[in-house]
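Starting off with a structure, shown below.
Shown here: the complex without one of its protein chains, the others still in place.
Going by the order they are written in, the chains are A, B, C and D; count residues from 1 in each one.
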Amino acid sequence: MTSYILRRLVMTIPILIGISILSFAIMYLAPGDPASMLIDPNIKPEDLERMSERLGLNDPPHVQYMKWVGHILQGDLGTSFIQRRPVNDIIMERLPNTLVLMIASSLFAIVLAIPFGVLSATRQYSVLDYSVTTFSFIGVATPNFWLGLMLLMIFSVQLGWFPSGGIHTINVPFSIWDRIHHLILPMIVLGSYDMASLMRYTRSSMLDVIRQDYIRTARAKGFRERTVIYKHGLRNAMIPVITIFGLMLPTFIGGSVVVETLFSWPGIGQLFINSVVQRDYPVIMALTMFSAVLVVIGNLLADIFYAIVDPRIEY
Amino acid sequence: MTTQTQSHEPQTAPESKRLLEVRHLKKHFPVKAGVLQRTVGYIKAVDDVSFHIDQGETLGLVGESGCGKSTTGRTIIRLYEPTSGQIIFGGQDISHLSERQLRSIRQDIQMVYQDPFSSLNPRKTIGTILEEPFSVHRLYSKKERQERVEALLEKVGLNPSWRNRYPHEFSGGQRQRIGIARALTLQPKLIIADEPVSALDVSIQAQVLNLFEDLQDEFKLTYLFISHDLGVVKHICDRVGVMYLGKLMEIADKNSLYDEPLHPYTQALLSAVPRPNPNIKKRERIILKGDVPSPVNPPAGCVFHTRCPMATDHCKTNVPEMHEVKPGHFVACHLYHE
Amino acid sequence: MSALLEVRNLKTYFYNRKKELPIIDGIDFDVNRGETVALVGESGSGKSMTAFSIMRLLPSPGGKIVEGQILFEGQDLVQLSEEDMFKVRGNDIAMIFQEPMTSLNPVLTIGEQITEVLRYHKKMEKKAARERAVELLKLVGFGRAEQILGDYPHRLSGGMRQRVMIAMAMSCDPKLLIADEPTTALDVTIQAQILELMKKVSEEFDSSIILITHDLGVVAELAERVIVMYAGQIQEEAPVKALFNNPLHPYTFGLLASMPSIEGGSKRLYSIPGNVPSPENFPTGCRFAPRCAKAIEACYKTQPELREIEPGHKVRCHLC
Amino acid sequence: ACRGEEGTAPKDDTTGEAKEEAQGEAADEPQYGGDLIYGQIGNPQVLNPMYSQDAASGNIEDLIFAGLMRTNEELEMVPHLGEPVEVSEDGLEHVYRFYKGVKWHDGEEVTADDVVFTFSIPLHEDYDGPRKSYFENLESVEKIDDYTVKFILKRPDAAWPVNAGWPLLPEHILGDVSVAELGEHTFNRDPIGAGPFKFDEWVEGQYVRLVAHEDYFEGRPYLDSITVKITGDTNAQVLQLQTGDIDMGVFPSEEFATVETFDHVKISQVLRYAYNFFGFNFRNEFFQDHKVRQAFAYAIDRQAIIDVTLEGYGEVAHGPVSPLSWAWTDDLTVYEYDPGKAKTLLAEAGWEPGPDGILVKDGQKFEIEILYNEESNARRTTAVIIQDQLAEIGIKATPKSLEWGAFVDTINPPRHEFDTIILSWNLGTDPNPYHIFHSGQIDEGLNYGSYVNEELDQLMEAVNLEMDEAKRTEKLHEIFKILSEDLPYVFLNYPMENVAYPINLHGFIHHPSVPFYKADDWWLEQ
Partner (left out) sequence: MSQIHQHLPAPATAEDPKAVTIGERRSLWLIIISRFFQNKLAVAGLVCLILIILAVSFAPYLTPYEPHKQDLTNRLQPPSAEHWLGTDHVGRDIFTRILYGGRVSLMVGFSAMAIMITIGTLVGAIAGYYGGRIDAILMRTVDVFISFPSIFLLITLVAFLQPGLSTIIFVLAIFGWMGTARLVRGEFLTLKKREFVLAARTTGMSNVRIIFSQILPNAMGPIIVAATLGVGSIIMTESTLSFLGLGVQPPTPSWGNMLTDAQSVTIFRTAWWYPTFPGLMILITVLAFNFVGEGLRDALDPRVIEK
């Protein structure tokens, strides 16, 4: 097992190098830099030059890249051009918010998707199955910003059930209920796509499993349907779903950009958009790198989990 | 064991009649593991196998699943690069020819496969499938190709007007006939048939076996016939080789082998075959212990010693060489050697 | 003494896109206590579906028993409630399948899979069930039975898995064991082990066995009585010797004659022309008629009845 | 907020006149207490006026920091922590005295050392912030006594009070920090100033909380705290205003109809000290022809643009001067919407309709791009409306939007890659549009369109040198007249700014460029 994990870790190295080159290249080729974005008659080209110099933007690309990677390897993601402080600090301040949102959304997705996916597979062609299927199709086809706007309009503006943004009410003491209250809408919006697709994966995986020979064996042993499905079927059905879940991480990160913008959620997605707009390269690169690492770790965990769940995987 | 292996070569026919000669053929597949996926060992799928086939002859290869029959066949036809050893076809060593050099040889050796469902491209009509070898070698005109395809279909007992149908429209037996027809398109000298009837029902199997026989007569074909069904091999082959764990254990004329098997493995194998005859008295059956060991770490010495009822300590350490015990009857077993 | 299992005019149809497919079309047979009955026939003749009908495990939706009785110890399984059927399956009637590689649950250990049957049907304690499982595994020839308990199926070879399947099937002393091509996927030497084991087990437990196979060699070795199926019908039924020595139905003839044997020579094989018809287009009249070398006009017109020609020897043929 | 507009107007660098102020029903006595949550779209960068370059930071800095001078509602510089006492005759030496007893938030007194320290920063060679050029005219700053300082300039500068009002930084805290490290100092996220509100807490991406500075020299602010909450975008701003997550904030005119319905807020509107324009690139020879430019001016229905994009909340512009400015004149050439005239003018200029209806001259089709930045719905809609209106007169215009950074890169020297742009200028103190239209500003400056008018060049240079207020005004009026006639831009409109604030907020004055103008006077009726 350790060797398996090690091997997977080693495999991530070239991926990370590739990612770092790609994100650096894109930034390097991008037009405009943070200094030149000001239109101000009082700021003279010399000032811009001076600022570029300070930011190291005048070095040749490979030097910039090596410097950057060198720092990253030491755990230093650089200094924000705009906020003039370590990118590490900025990300660490926002990361918990994004994580809370992502974890809540994935829990939301899993908790609803798996039972309904299983039910709809075991009752194929029932009303429940059709409803689940329809729902999941619609869930996958709805752009999440649109869903978000609609939910905001209905539940926040028209009905006033939920706050319209932020992660907690300002100027009131901390309360867990207040946090949850703020979390619900963004969680639904971020989780809906993955819930829908997870539901479909669970359903089809389960359908696949219940046609397997060992399910027939379990039936021949005289077990009740419930035992057959939940004891013999579910675990096998979950194996492919786990990998899918690993692959869902990027959609969560991507979705967080939209959801955080919609709900004024101060996480890394919002930070990313701000940084792109402001050409804050260290932050952009750090965030791309960071979330790529997150995805890589997610996949790694999924693989490891997969290996744990599926005894057939030899490591 | 340092005996000159050359002297142990089965020699039943003058060189001139030899179509194929396989010498010390080895095919090892790397096994990768560890952090860097380094090669940690090899599956010795074929491990030092030597035999020959004469013109017009049918050589059978039998053995249990995983013993390396298919690998042998596929290496001969150069689907796999041999690890070592020589494949001499029609006097020419083809074991290290490049893909380009092989092109002309490819016309002479063809293969028939086991799975009638997987061996035909489901997206092509059988006409196209059968014409493909021509177009690869740029033979004949379009019209001529068609005629030849129709003739071939007729030959294998299918209606020529079915050229435009897809494989899925045919039953397993019919598909197997198409597979045979395809092997015949380029008028090969040698056909390697890898379990061509294993997937078929008895009644269909008989049809296909008969077809093999008929075609051999008509086209003077030479077969390497791979099967695990001892009955089938007995029926169709002239000589039979028995493989176990990548090694050839015994090779002999059919009757000699079936009537008087020498190798304990061959004996066990033959005794294990259920006889469709309730009248005969229950024979003494040799039941082998356990399973075939893994080809990654085959036992030292004689690979069969772990299951052999007659194994001695000598067998555990020394690899037995092939010896001609009776004329044309070769066996690799210490029992018959000193 | 009445038979353990009496199948009476069983009809199992498949409903596929509103088409009705007579997969099993009125079969009758008995299985006596302690007896081994073989069901032979080409692929698609309905052997497995007969077994699944008995187990009431037909693929659903689609498969349905439309008519007939399956009397097990006098009780009609067709009429049994699903609830009662749970008590029969795995307990009174056990089944093993052709594909040992896929018939065991890959994520549960062998131990779990064997003990769960015992705990479910025999209400055994965990520990007792474990002991019994070890016993069973030893019986089917595992030396290191305790170790096997903790193993996952993928670690075992095909032969070992099939032995596990047998141990599992025998765990509740079933009165009837249905073995659906138990050795087809195995090598001859392993097949020999398994056949040997089945003989031993049937003696040990005094179970009746329905052995489904298309290998006549296996039939000759193991069975006492043989039922030849073709296109969803029984064509011939006879004690094993009678069938091999005096096959009455041309189909049986064909099967026997087309088999290359290690005892036979290299004479040209007989072969039955054509293919097994699919249930969508079963011929009217005798279903074998289109492939039958001896078919007469009547064969194409009317369906022959299954008739007892000699005691215990029944055949469905106009010519006999 | 639009960064295109922020550029030209350092926040407290404006003079002029607030057109309207909120009518607080100042009947009652002000009350102490209360917390106000102010919604702001932008995320502040650093809270140090020497290093921040965004409005989001600037607004908050206004609350925390204070300088010697500040702007009033009329956009004039007035004394704040101190006052000018003397200007030398050559105009090079400015002496300022400031008041005693002004306290930093940590209780220390503000002294001349602080002033010297603050103004020395941009003069230091290690300084790497964006403000160096602001102070390029400053030779040095000297302490005369604890409460008096002297600025020595390189050239005379009538507008020096603007710079003199730069917010002060505490010497007793930052004095030992090397200038090179100042930009990254933790002070910038935990600042101490002498302004009415004291920094309390900054939660990244969420809010900056400020509490009343008890020792504020003009008296403790009425409010206990102001929290600037970052909302991220205008929709969120409006929604949070509705749900009460924020109490107060700016919102775009498109949402007026919605905000109007909220019972808990009042709306204040004032013209922003800015104008939107549609600019030509004179490198494209099409636009060298005055008739063509005039045709554009006639073809664009500017009132319609205001009606659609600003819901009518704005005024049509005819020149580069704001009605709020002291230099305002209505003697400008006015091109009323008249597509017929536009067509005639184009025909006169030699443009004839081609077979597809698009004008052709010398085999060239009249096809242009309208470049703009994806900044707000209003900007986008403006582009689309102009495109449609130009289509009316046979000109094929294609709107093209660029993200801000790319946009600036495209229009900036040396690229100048555009036909026409839509942009807006915030107006500075000095109404002289020298930076924008002088031909010397083509290669490095804001004259993106490469507009050259020698007569105008001379006039604008003269204005810079003219010290006499009346003559200056006269010359300026002449400049505006020429610009409105010659049309380097089609001036579009002066937009309104809308602020929603709680009905129980009193003392709020809607300043055209300082959102927290005199926030210490704001009070909430409990």
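Heads up, the rule we're going with is that a contact is a pair of C-beta atoms (placed from the backbone, for glycine too) under 8 Å apart; a residue touches a chain by one contact, two chains touch by 3 or more.
Predicted model, so just to flag it, every value in this text is computed and none were measured.
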Option touching the unshown chain, where A:L73, A:V127, A:A141 or A:L159 are the choices: A:A141
Touching residue (missing chain; options B:I53, B:I109, B:L257 or B:A272): B:I109
Candidates B:F29, B:Y140, B:W162 or B:Y336 - the one touching the absent chain: B:W162
Missing-chain contacts mapped onto chain B: 74, 77, 79, 102-103, 106-107, 109-111, 113-115, 117-124, 129, 132-133, 136-137, 154, 157-159, 162, 165-171, 174, 179, 182, 185-186, 207, 210-211, 277
On chain D, residues whose C-beta touches the chain left out of the figure: 234-235, 238-239, 242, 254-258, 301, 304, 307-308, 374, 377, 380-381, 383-385, 387-388, 391, 399-403, 405-406
Touch list for chain A against the chain that is not drawn: 11, 14-15, 18-19, 22-23, 26-27, 29-32, 137-138, 140-146, 149-150, 153, 157, 247, 250, 253-255, 257-258, 261, 272-273, 276-277, 284, 287-288, 291-292, 295-296, 299
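FYI, only the chains that are shown with their structure count from here on.
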From chain B, the most remote chain by mean C-alpha position: D
Chain whose Cα mean lies nearest the overall Cα mean: A
A-C or A-D, whichever has more C-beta pairs in contact: A-D
Chain B-chain D separation of Cα centroids, rounded to whole Å: 87
Centroid spacing, where centroids are CA-atom means, of chain A and chain D in whole angstrom: 38
Contacting residues of chain A [partner chain D, same complex]: 30-33, 35-47, 50-51, 54, 79, 82-85, 90, 93-94, 97, 149, 152, 156-157, 160, 163-167, 169-171, 260-264, 266-267, 270-271, 274, 276-277, 279
Complex contact set, residues of chain B against chain C: 64-65, 171, 173-174, 201-207, 209-210, 213, 228-232, 234-236, 254, 258, 268-279, 285, 287-288, 291-292
Chain A contact footprint on chain D (complex, rising order): 3-4, 7-8, 10, 35, 37, 43, 45-46, 51, 53-54, 128, 130, 132-134, 136, 183-184, 186, 188-189, 203-207, 209, 225, 227, 229-233, 235-236, 239-240, 242-243, 245, 403-406, 408-410, 412, 428, 435, 441, 444-446
